[in-house]
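Input: a single structure, listed below in structure tokens.
What you see is the complex with one protein chain gone and the rest in place.
By letter and in written order, the chains are A and B; residue numbering begins at 1 in each of them.
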Amino acid sequence: MTTGTPSLLRRAAGSDFLLRFRRNRNAMIGSAIVLVVVLVAILAPFIAPHDPERINMLAIWEPPGSDYLLGTDSLGRDVLSRILFGAQVSLIIAGSVLAVTLTVGVVLGMVAGYFGGWAETLIMRTVDVIFAFPELILAILVAAALGTGTVTVIIALSLVWWPGIARLTRSLVLSVREEMFVDAAIASGTPAWKILVRHLLPNIVSPIIVRASVGVGFIIMAEATLSFLGIGVQEPTPTWGGMIRDGLASLRTDPHLALYTSLALGLTIIGFNMLGDGLRDLLDPKVRDR
Amino acid sequence: MTAASAPTSAPAPGTDANAAAAQQPLLEIDGLTVEFATLRRKVKVLEDVHIQVGKGEIVGLVGESGSGKSVTAMSVMGLLPDTARITGGRIRVGEHEVSAKSKRQLRSLRGRDMAMIFQEPMTSLNPVLTVGFQIAEVVMEHQGAGQGKAMARAAELMKAVGIPDAARRAHDYPHQLSGGMRQRVMIAIAMACQPLLLIADEPTTALDVTIQAQILDLMVSLRDRFGMSILFITHDLGVIAEMADRVCVMYAGQIVEEAPVKEIFTAPAHPYTRLLLRSIPSARHKVDRLETIEGTTPSPHAFPEGCRFHPRCPEMAGRCREPQTFERLNPARQARCWRAREILARLEGSS
Partner (left out) sequence: MFTFVVKRVLGLIPVLLVAITLTFLANQMVPGDPIQTLLSDHSGNAALEARLRTAYGLDRPLIVQFFDYIWSILNGDFGLSFRFAQMPVIDVISSSLMISPILALSALAIAFPLGLLLGTLAAIKQNSWVDTGIILVLVAGISIPNFALASFLVYLFALQLNWVPVAGWGSFEQAILPVTLLIVPAAAYIARLSRTYMLEVLRTDYIRTARAKGLREKVIIWRHALRNTLVPLLTTVGIILGGLLSGTFVVETIFNIPGLGSLAIQAIFARDYPVTMAIVLLFTIFFAGINLLVDLTYGLIDPRIRLGGNRA
């Protein structure tokens, strides 16, 4: 606790990665949870006992039992099946947002950082403006403007998240651009796009991965929040946020919907966040040498 | 037991090193071994280190980066990280057995009986507190003085280390001072309670050459005034030549040679010392190329068998692969090399 590790004891990280990964509690537990959730999402159609959207007015608000393991909701739909399919919905949306955000953010960030000039000004001013809004409120605003629904959610969340990636990418590019091997590549006549992809990209990928992994948990939470408020994914598609909203209204008499769904949502996000934390510990050079 | 016959004024610089060494030394590091716990296993970073500093003596600890000099200093001060452990030997400062003390006991010694200054004056001071306060803190902690009195003392100390307009500058923040000034503040902090021992870990390496000279002069004059002992750690042999009374040369976690400064420079016995000296540019004889030492310093994860320098040593021969012990060459010097006498004789024969 008094001083750091002496310089003579530091060594290259590459060979140790798996060892350090196994030792990192966050990474281990997080990846376990994420693995379970991903498997559930993929296998939902095969393992769900009932059709998540099938209404059965004779079995509304059944408590957990042998037929419906976690009970049913206000329309007689099986809670367990809805939770399983809800995982699918959450991950698909999160994945889409991630794909869009990373593509747009990294490309714009690289353009801004490498070419500078009016492109950079334009892009970064846009980033500044978006940053001036509290995240969720902006998402709500966009969702309100475009109407409710899954696509809207993806667009809204992507709009809110790409500036963060862009800003990070740009500052990374700025620092790497000064390196000698870039000058060498320019001097030998390499076209700009090749420089960006072959030389710059591999060197900036690591912090971006960290940022993305830390962000997935929050994307899932944002989607759930939008659905909870009613402006996200719409019925009858099962979404954890919407299910909790339904469940809260009946918390006194039939708590199972809200409680079990909240458990699933909470654990999922915890898993992703732990994995993100673990990856950051492992990949971020600042944190590494302790 | 204190050094009974020690004069209250310090020995004049350049005193006969033998006499100083004959009294009980103020700092005694004896057989110190330090282990660090790393990812895979425990690693011995220091092994069997012997260093002695007499009262009022300036001893230089020389070695390349990674030789373990700083770890030695931290061990004395009790500032090793929790991953480190002293697994052998002892450290004594004055009448205190430092290696046997608890953390709390060590804490009360630090800043009071033993003090340390570091290499980076730019980052070694807290940016949100005034420099005067950071000096006053030491007095408040160890002498129980109130803030007013302590700040007054701080201004005095700043004056003593040569900071102009001290009373006013005591209220400045570190970023308002230059590197040389900050290092003077660090010295003032160290001197605040008139410690017996000052450990200086590369204090001038990060400073301009002209400032360097000023700081070194300051340290010597403080030694003369207060009779404190200094363990001066550096990789710069030029500084050693100016300041030190005696020199300990460190390589790969071990002391390889120990001698009065004059003898080290005129007749180095250990091959490593010899090569170190040869790699300094000299005004005396022209060379076409600077000499370098082949190879690199070994890492503690993989120290060579026997003599740790043998893979790079031009004098390497049979017994080098066995563990080396100290050869005493005269009452004031020794070297960890079985060929030391031979090398020395060769040198003396040719001069």
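Keep in mind that, in the parts below, a residue touches a chain if its C-beta (ideal position, glycine included) is under 8 Å from a C-beta of that chain, and two chains touch if they have at least 3 such contacts.
As the structure is a computational prediction, the values presented were derived from the model and not from experiment.
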Specify the residue from the set B:137, B:202, B:245 or B:263 that touches the hidden chain. B:137
In the whole complex, of A:137, A:151, A:184 or A:197, the residue touching the missing chain would be A:137
Among A:203, A:234 or A:262, residue touching the chain not depicted: A:262
Given the contact definition stated above, which residue among A:59, A:75, A:119 or A:146 touches the chain not shown here? A:146
In the complete complex, which positions of chain A touch the hidden chain? 1-4, 25, 128-129, 132-137, 140-142, 144-147, 217, 221, 224-225, 228-231, 241, 244-245, 247-248, 251-252, 255, 258-259, 261-262, 265-266, 269-270, 272-274, 277
Chain B, residues in touch with the chain not shown (by the definition above): 77, 79, 107-112, 115-116, 118, 120, 123-129, 134, 137-138, 141-142, 169, 173, 175-178, 181, 186, 189
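What we mean here is this: only the chains that are shown with their structure count from here on.
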Using mean CA coordinates as chain centres, what's the chain A-chain B distance in Å? 52
Note: in the complex, chain B contacts chain A through residues 36, 38-40, 43, 45, 65-66, 68, 70-71, 74, 79-83, 297, 299-301
Chain B partner, complex, touching residues on chain A are 1-9, 11, 16, 19-20, 23
